[in-house]
Structure formats: C-alpha cells, structure tokens
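Only a part of the assembly is drawn; its chains keep their places, and the rest are absent.
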Amino acid sequence: MIAVVAILANVIGVLTTWAHEKVAWPMRAARTARLTFEQVRTGKRSVWDLAKTVASTVGAIAVLVVLMFPIYWIFAASLSEGAGLMSTDGVFADPSTYNLDAYRWVLFESAFPSALLNSLIVVFVTVSVSMSVVIPGAYALSRHEFRGRKKILYGYVLFTQVGAGLSIATLIALYVLFVNFGLSNNLLVLGLFYAAGAIPFNTWLLKTFMDNIPISYEEAAVIDGASRWQVIREVILPLSKPGIAVVLVFTFLAGWNEFIVAQTLLRPENYTLSVELYALATSGQYDTPWTQFSAFAILFAMPVALIYFFAQSYVESGLSFGGMEG
Amino acid sequence: MARVRVESLRKEYDVGTVVAVDDLNLEIEDGEFVTVVGPSGCGKTTTLRMLAGLEEPTSGRIEIGDEDVTDVHAKNRDVAMVFQNYALYPHKTVFENMEFGLRMSTDLDASERERRVVETAEMMDISELLEDKPDELSGGQKQRVALGRAIVREPDLFLFDEPLSNLDAKLRTTMRAEIQRLQDELGITAVYVTHDQHEAMTMGDRIVILNDGELQQQGAPTEVYENPTNRFVGGFIGSPSMNFIDVTVDQVSDGLRLRDTDGDFSFTLSAAYATANDAALGMDRYTLGIRPENVSLADGQPQNAITAGVDVVEPVGSDNFLHLDVGPEFIARVPSDVDIESGDHISITFDESDIHLFDMDSGAEILGHDQESQPATAP
Amino acid sequence: LGDDDRGTTLWNEFEDAEEETLEEHLEVFNEGRDDELNADNIADMEDQLETAIPAGDGPGTFAWAHDWLGRYHDQEFGYDASGDLSLDLESEFTADAVDAVQWEGHTYGVPYASETVTLMYNPDLVDEPPETLEEMVDIMDDHHDPSNGQYGLSYPPVDPYFVSGYLHAFGGRIFHEDTGELGIEDDEFIEGLELLQDNLWEYVPEDPEYGSQMAPFNDGNAPFAINGPWQVGGFRDAGVDATLAPLPDVDGGSPTPYTGIQVWYFTAALEDADETTFETIMDFAEWYTTNEDVIVDNAERHGLIPVHQEYAESDDLGEDVETFIETVEMGTPMPADPRMDLVFTPLEEALERVFNESEEPAEAMEAAAEEIRGRWD
Amino acid sequence: MSTSFLDRVSSEGQRLLPFETRNLNLFGLLLVAPGVVLFLSFMLFPIAFLVYLSMTDATHAGTIIGGDTNFVGFDNYVDLFTDSQFWTSFGITWLFLAVSLVIKIIVGLGLAMLLTHARVVGKRYMRAIVIIPMGLPAIFIITVWRGMFSGARFGPFNELLATYNSAVSTLAGMVDQALFFVAVSVPEFLLVDLPVSWLSGRWSAFMAYVTTEVWLAYPFMVIIIVSALQDVPMELHDAAKVDGAGYFHRFIHVTLPAVKRPVMFASILTAATSFQQFLIPWIFNAGGPSRQNELLIVYGYREAIELNQYAYASAIMVTAIAFIGLFMWLAVRKGNLAEGVDSA
C-alpha cells in the first residue's frame, strides 16, 4: 500500500514537473522573442538570418497543418450540428453552429463512462502484466547467458509484427478456444491476451535499450554490496526509465486501440471503448452519427495523446536503438 | 585495511585463446599504495576486476586480509572501486550515490549513514553538491564524488581503475595529490591502475609493471626508474623515454668499446667498470640504454664525446629536449638556457655509471649495478 | 467483470431510438417475471452470431429480417419452434409474414413487422409528390447541380435492397425463388437496370456510399430520397421535413421493391437451454409480436409496418406507416434462400461497375452471374 | 585506450554480466520464462489450430465447433494456389507494401528532418502534434479517410480539386484580361475532370489505400528517425561542411548513412504491418473495385465470414502468416536486425 502511494506520489511529482516544463514555454518564448528583437535591433543578428528562421518555421507549420487536416476535419465535425461528416454545404460545417452537444452526449448519455471503465481494466491488466514479464525478460536477455537465449531472441524478433494480422487470421480459432475454456467475455483474460501479443516486440525493444546501459553501473552496485534484486531495483530499473516509458506507451496502445478481438470476445456489458466506438459507427445497419462518433473518438484518443505528450522526451530517447547505428 | 596476497593468478578469456593475466604473484602490505602500470591491454583492468570479484580467476588464489576470497562474490568482499568513467548512478543524487554502498553493505541506520556521508563529503569538499545529480557536475567534481563514494564505506581495500584518465592535465595533478593525501590519512590499502607512468611513479609506494599479462618488475618508483630489470621497463618508465642504441662490444686496450652498426656512435667503458661487471658482460651485442637527462653536453672534453646533429629543439619551459640524429628518437634533456638550435651540431657524452645494457634477445638488464637500495624483484 | 451470468438475453442491432422503445417494452414484459429478459445491442451482429451460435454462446433469440432463414436452416443455427408455439401463426399474421418465418416446413421465428424503402420528398422544394418516374425526373433535373452542392436524389445506388424496386420494375427478379434460378441476366432485369441507370443514377451523388448519399437530402439540397423507415427520424432531426410517398410508377412496368419481414429468430441455443430460459424466450416472442402497444409504438415511432392481421389494415397508425404499407404492397419479400448470401456481393459489385460506367449493364450482369454460379457450386 | 570513451562504454554495455557465470542458466531462464510461456500459450495455440483447420473441409463456424470436419490434407492449398484471386491478392499485397513503404520512408525522413532542423522554432511541440495519428483508433481514422476520398463532388478531395480548377481558371482569366487582344482559354490538360471517383478505379483506390496507410504509419517512422537523427554527431556534419559538401551532399553522405539502420528497422516493422493491413481496404471498398485490390487478409476474411469457407480461409491466413514469418526472417537476416541477437 505504501509502495503504491509512493509510486503515485512519484508519478504525480514527475507529471507536475513535466507539466511545468511544458507550460513554461510561453514565458521562455516571450523572452527569446524579446532578446531576438533586441539583437536584430542592435545589428547583432541580420534580418536575413531571422527571416530564414521564420520561413523555415512557417514552412514546418504549413506541413503540419496539411498533415493534420483529417484531425481538424473531425474536430470540426464533432462540434457541428447534424449527423453528417459529409455535407453538400462545404467541407466544414458552418462555424456559427458549433456547439458541445456531442461531447455532452458522449460523456453523460452514451456508454462512454462504463466503457471507459472496461477499457481501463483491460489496459491495466495489459500494461501491468506485460510490464511484469517484459522487464525481467528484457533484462535477462540483455545481461544473462542461459540456454536457449538466442533462440528466444530470434523467435521474439520474428514475432514482433505478427500480432496484428494474426489476431484477425486466428479470430475464429481464438474464439473457439476461449469459449471452450470458458474465458470469453472476460476483461481480465482479454487484457492478458493483449499482454501476450505485446511481449515479443516490447521485450526486444527494451532489451536493445538495456544493452546500452553500461555494465559498470551494475558492477559498481555489486561492489557496493548490492544483491541481485537490489541491483535490479536500484540501478537497472531507474536507468531503463526511457525504455520502459516507450514500452509503456506501446503496451498501452496495444490494450487501448484493439477492437476486433475485443468485439468478438466481449458482450455489450463489457464492451471497451474501442468496441463501443465501432458500435457507434455501425449503430443501426446504415447510418453513422458522425458528430457523436467524432466526439467519442476524440475523447478516446485523448489519453494516448496526453501520455505521449508527457512521455515525449523519454520516448524519443528510449527509442534510440543504440547499437543500431553505423 | 588489510594485506592482499595474489598467488599465481591467471585469467583466460574466450575459452583460453586470450590470456589476459598470466601467473601473477603479488603481496601488498596493509596500508600500502600500489600502482599498477603497463601499456593498453596488458591486463591491468583484469587484475583489478579479479581483486574486486567481478571476474573469476581461471586459476590462482586471492587473499584479502588473510581470508581466501577467491570464491567470494563481489558483494561480499569489503572492497571499494573507483571506475575509470566514475560509474556514478546517474539517477541518484550525490548523497544517494554515496549512501548506497553503506545501505547495501552495512546495517547502519539512516541517521548514522547520513552522518558518515556528510562527514566524508566535508572531507572531500563536496558538501554543497550533495543534492545534485551526477550530470550537473564537472569532471573534477564527479571524480571527487566517486572517491567519496568509495571512501565513505571505509573498506578493506581500495581499487582504482585509471580514475584520472578523463580529466585534463591541471585537474589530474590536483586530484593526484588529493588521492594521495586521502590514502595517507585513511591508511587503507590501495591498488591503483593507470597507464600513465608518470602518475604511477609519483603516486605509488610501490609500482608494479605489467606487460602482456605478465609481471615485469615491482619495486619503489625510484628503484624501478634507476634499475629497470628489462628493456621494456626501461623504455616504459621515464619521460621522455630512455634512448636505446644497439651496440656491438669490442675489447680495446683501455676497456670495452661499444659501437653501433654504422659507427656514428662509439663509447668506451673504463677498464675498471668492465672488470666490475665482468661476470655480466659475456656477449658481443647489446642494447644500450641511456636516459635523456643523463645525456650531457661534452664541453670540449674529448673523452667519449659523441658528435650529433640536432633535428628538433623542443622547449618545454624548464628544459629543452634535443632530438638528436644519433639513433632513432634519441633525445637529450638540457637546461632551457643552453642555446642550441635545430641544425646545430653538438657533442654529447654521458657517464658510464648511467648506462644500462640489455640483452638484445630477451631484453633483460645484464648489469644490475648501483643497486644500493633494496633489490628490485623480477618475476 | 467477466460474468456470463446476465440471465436470459436477446440480441439486436437496433438504432438508438428503436433500442429505447425495445427497452421500454421489455420493462413491461419483465414486470412480475422471475426470469428477466435483457436486451444486448450488438455491433456487427451477423458476424458475432456466426461465431457465437456454434460455440453455444449465442442468444436464444435476436431480431433481424427474414432473409437469413434459409441459411440458418442449412447451418443448423436455427431452432424449429413449430411444436413449441402456442400461437397459431396462420391465424395471427399475414400470409407473407408467415411464409417468411418458415423454411422447408420449419418455423424459425415469429414475425413482428415488415419494412421497405419508399420515396421521401422535401416539401420545401417539391409541392406535390410525383406520381410517375417521368415527373420525378423533371423535378430532379431542375435541382441537380453538383458543382453547387445541389442534387436530385439521395439513394444508395448500388445496394440491391434499395434499388430492387426499379430493378424489378419490368418483371425481372434478382432471384427466382420458385425455380431457384438467378434472374440478373434476364432481359427484363437488364431493362430495369437501364431504367435505373438512365433515370435515377444521373441525379445521385457520385459516391455510392451510404453516408455520402444521405448528405444532399439531409442538408436540404435535394428534393428526393428513397430510403426506409430507419432513416426518417434522422432526416427530420436534421431539419428536413421528410414526407413519404409511394415509389413513383414506371411507364410500362411497376416498381417492386424487396420487403423485409422483421423476425424474432429462434436460435440453436434454445436446444440446450434450461426450461426457464426457453419459456422466457417463447413468451417474449409471442408477447412482442401480438401486443398492441408494441405494434402501435413500432408503427408510430419507427414506421414499422404491422404484420399482425388485426393491425395490418389499420388506418390509424399514422401517415408514414400508411405510405409504407402502400409500397410494401407493391413489393415482394426478399428471398430467404441460403444461396442468396452468395448473390448480393457480386451483384453489388457489378452494379457499382455499371454505376461507375466502367461496364455495360448486360456485360456486368453476365459477369456477376458467372461468379455467383461459380460460388454456388 | 585505443578506443574512445563512448565506444568503451557501449561495448561494455554489450557485454554480459560476467560474475553470473557460476549459477548461470537458472536466474536468466527464470526471468524470461513467464513471458515466453504467456506468449506461447496465447499465440502458438491459435496458430496451431489454424494450421489444423486449413487442412480440413470446414465451411462455416458451425462445422468447426460441431466437429463435422474431415481432414483433407493439402487440398485447400492446392485450390488456393490455383485460384487466380489468390495470386491477384498476393501481388497487390506486395505492391501495396512496397509502394506505401517507399512513400512512408520519404515522408518520414522529410518530416523528421524538418522537425529536427535547427532553424525550426518550437519543433518539440510540433513533434508532439505530428504523432497524433498513432493515438487515434484505426477504424475511426480509416472511416474518416474513406470520407475524404468520397467520389462525390462534395468530398474533401474533390472540393480541393475544384478549388484548384477555379484557381487555374481565375489565373487564365486574369491573363486574358491583361492581354485583351489574345483570347486565352484554359488548356484542358490543366483542369481536372470533376468529380473524381477515387475508389472506383483500381489504381486510384490503391493510391487511396496507400495514402491512408502512410498517414497511419508515418508517426512511428518519424519518432524513430528523429531519435536516430538526434544521435548523428554534429561533428560529422561539420566535417562534411569543411570538406566542402553542400546541403545535398551532407544529406547523402552523412544523414542517410546514419539513419539507414533505424530506418531499415522501422521499415521492416511497418512493412510487416502493411502486409497484414485489413481495415483500410475493408472499410474503403472491401478490396474493390471487383476484388482487384483485395489484400491477403481481406481475402481470407471474406472467404471465412462472407463466403463461409473457413478451411479455405485458414489456408489463406496460414499462407499469409508464413509469408510474414519468412519476410521477417529474411529481414532479420539481411538487415542484420538480429545484431542484437547475434552479437549479444
């Protein structure tokens, strides 16, 4: 219990620092802008040089706007009135009609809250189970020699990307098996299934990351008198944070986004967000209520975006595939 | 605080194809500061790691404080090690870095641990850094923390693996003095690995020279400097390096004449000298070694004067190094106020008592003279 | 979490409004019952049933149009309730409806409504509904102007269910249920297709997808739509006063749309079901299909046409239902032959090729027929 | 000391813990075992079952569960390899994989370079935005893209083309006004014939798949390439500048080689995902028009669910899995991806 509180406190602490860092940017930007202006005024920086920077930045923003068009489109759709994403009145709905009804509907009238709970259960199982097997696995593969090590690594690499299509391919087989074992319509089992699928890729990913942690830290700890577990807890885990963050993001996505298997295995009372979202898209045999669908989808994507946003620096350094350059 | 005994220690890698350390015997007294020096790949680190318990010896015995620790796991040996790249835990503050060892290897309570860390930090002059993370520190500060981390544990044995090689020259000098002062104060036995012979000489009570995994010589620094037991040691210790010339021996009227192949070089040993070393001087070809600082200008004196062209004059402030064309890389050290320029021709000489003669094949020193102090031990 | 124990359940894939009505009715039904019946709204129900029923994990009953009946018989997914029903189907339901729930002498469900597609017009743009297709084309022509977002018609143009009315207009049939033969190569059928091509496809949005088709009428930018009862609410919510009319007549023929009979299916799950469950399901099916409130609510709120004899001819179920009844009377029930399963996809693809003008009607139908026959074997 | 400090550190990192040699096997095995067991129990079992199914005559799901199936050996495979639809599927799947991969690499590389460029201000925030597609549910995204590619005149892409058309016309009109003595009319070939039915032509539909696939997968590319680019020592660029290389040559000689391996790694992973792409063709037009763009998994899914040919579908899926396996194996081999495996 205390450990949980401690972890929570830690997480909150880290989050607030991050948030602070992320939020402090307007002030920093303002200061930089002021100093830049000062430099240009005093001739320490040429206007031409500044213009090049401005042009590159504007160019990058333009590319971004183009790329993000679909996002903007659905965002506009989620605010608009009526049921269609498609409209003969123009690509974007009339901004004067924008409202938050769809969000209100999603949050208070739809199955969103209960599905959210289901999703969280699944994701919790997926993340905690895969973390608890991926981290030790990656550590062992990175640092210990044992029989079959290379075979396991090889197998893992081969299976890194088979998961997605495999679940469609083996859907029926899976379903039959699950039903026969009485495991269908069970959120915990579903979470476990996702965790299983996430193991090869994430173990391998984390292993490559751990390969780059100098072994001398561990040696230092051993000489300091730390036991095997103490070395792992006090040295390896903290040092693997970026790698673990990446794995966390990927396993979270694995549990959060998947819907084909979920839909087959679950019944409505256990529907997760992704299934509920799909159900919304196909509710009735013909029509899609686009406003609500868009609002639902945006809320669905929010946690992922937030997690990534806060873990960005970790993810970017955790994905560096050390040992792969050259 | 402990004696250390190493007996016929051997370490092979890659199923025996690489012999990193070969039949090493060492005895280190309680409180002694031993430096281990040798070229890259000679097995220094391997030796140290075996002492620490990070590497299992292929054969041989290690005793620390009269206890056989050959099969004791690293975490149960009471040694502290300072790594070349410091290996400070990057995620822990300086305080936590220093406290970690205490927490793991002692059962002191938190306040006691804190007291010891704070005390050590004061001693190391890093008190203000206790809350910082390693990457906020400069190289010198990291080095201090790494030392502090080792010291705070008050171990039986200190091991240092080239701890200063990442620092710049000035900082290195300062840290060198600091380590010596500390070891002196604490009196803990220490083994200090370096590839810098200057460092090894200035720091060690005793210096151990390895090459190719084998012990070459051990002894007090001046001892080793003055009486290298073989050509390797002679060349390795001292900067600039000892000058070597291959010579043949002729019996002449007033003693023995040493000459190099093309005859530029000729030096006659006095009869008295020849007689004194008669037993040793049995062959007709040797490598003669003479240190740059023992080469002096032959001011008009014709006896044993060698004429040499000056290729380069290297001023190092206090002295000038003259690169002479007597042999490949033949250097003479002269005071900086001697006015010689490159291109000049000068006449040099040296005292016969300063020369070393090495067996051309085995490299072994054959004279072994002027050994007034304790004899240097060959392996 | 994963408890299977939700009591007895039925499955449906209703839209929100229909589902709400169902819940209301269920509440009434469950009153005083020990074994309550719960409704599950299943996304992608067809695929789900496909796996759940054979796994023994399916519901006792679910709601769908009658066209799966033959397949369910073949695959032994259905439960023959002829011996278990206390209702006399023939005396309660219309003949078409009774036919619809029976296959080779087995009764696989109870019918509760029928539905079809009909003409809808926007009174802001059209004063009087057209009687004939020609009149309709004139009006559409006036309004049609895609580059300004104006269209003549909202009508999923290649969905066989939607376009069957005109495909069948000259007597052709997609599938001759009596002989078991494919009809899409018949001249009458091709003629119907050409009618569709020449008169209606000109005026619909260029994208056959359902959502795109709905847009013009929904936005008030098209005078007509042809659609079923499920869409009426959506149009009206969007602010278009969709008014119903029978499908316009065709010169030299008559539109004959497929009609669907909505059925509470009995599934194979009932075979192993315990007695209470079994009873609940049977009770529900009989109650739902004969209860006046249910029938009237469905008709008034969702335009579902009663198939119960007492209400089928009724005049006070509202204008919408009356219009649908008129159209249903022009129509023909969808065949429930299991072989139909293999017809729709190739046919739809062929229609799409014609719609895209990448193939001529006759060729396209010939190719489709060939493919279908290939699959039948 | 013959190597630099960094090299030493990383080569040390590659080393296994030496002091574990005494009780070697057990501890390591103990740590990996749970993962391996979990993985095998959930993944290998279904695959084995699938392989079994593919050698039976199962038709619909009922026959599988009811056990009314007979073992028919490799009949399904024989049928499969003589089915022209299979070969169409197979071909288009590889083509899809190749084309989308090339575009993904170009887009990913371009974006990554832009978003690490020294002159772009606020690039960290842009990088956070640019990966949004990764977090959105695929069904949703694909449905939205289906809408974008609507063949209707009012579909977003058609609207865009309409805007382009009118811009061209306006321009021509302006020229016309300026040079009143020549009558300029817009050349036909400059104008697009509207509306374009994106999904009803084989290749336009194919390009629509590719576009969507690229949009879905570029974030992964971008974050991996960004990571790689950040590891390129600035000094290499400096060295090249001093050597007289301009921007283009630096890109070719410094940037590309440095990101080659990470890009290859990301390529292999996303290519394997592309190979298994199901939702895009399925939602866009069910692999149409006329099954011409039916990617393998769609083909299998359709055979199973729509046509009730489970055994046949299983044969398709097994073939697909076999090819992914083969592909990964080759990639791992050729791409030295197993370096992590072999060298460690």
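A, B, C and D are the chain letters, set down in written order, and residue numbers restart from 1 in every chain.
One rule holds in what follows: contacts are C-beta pairs under 8 Å (C-beta built on N, C-alpha and C of every residue); 3 or more make two chains touch, one makes a residue touch a chain.
If you're wondering where the values come from, they're calculated on a predicted model, not measured in any experiment.
Taken over the entire complex, each labelled chain kind is present as follows: A x1, B x2, C x1, D x1.
Basically, only the chains that are shown with their structure count from here on.
For the criterion of most C-beta pairs in contact, the winning chain pair is A-D.
Using the mean of the Cα atoms as each chain's centre, the chain most removed from chain B is C.
Distance from the chain B centre to the chain C centre is 94 Å, each centre being the mean of its Cα atoms.
Chain B and chain D have Cα centroids lying 59 Å from one another. Averaging Cα coordinates per chain places chain A and chain C 41 Å apart. Within chain D, the positions touching two or more other chains are listed as 9, 19, 21, 61, 64-65, 147, 150, 152, 154-155. Looking at chain A, residues 85-88, 90, 172, 176, 214, 216, 222, 278, 288 sit in touch with two or more other chains.
Every residue of chain A that touches chain C in the complex is listed here, in rising order: 82-90, 121, 171-172, 175-176, 179-180, 182, 184-189, 263-264, 267-270, 275, 278-279, 282-288, 290. Contact residues of chain D toward chain C in the complex are 60-66, 146-147, 150-155, 162, 194-195, 197, 199-201, 286, 288-291, 305-308.
By the touch rule above, chain B contacts chain A in their complex via residues 52-54, 73-77, 79-81, 83, 85, 87, 89-92, 100-101, 104-106, 149, 153.
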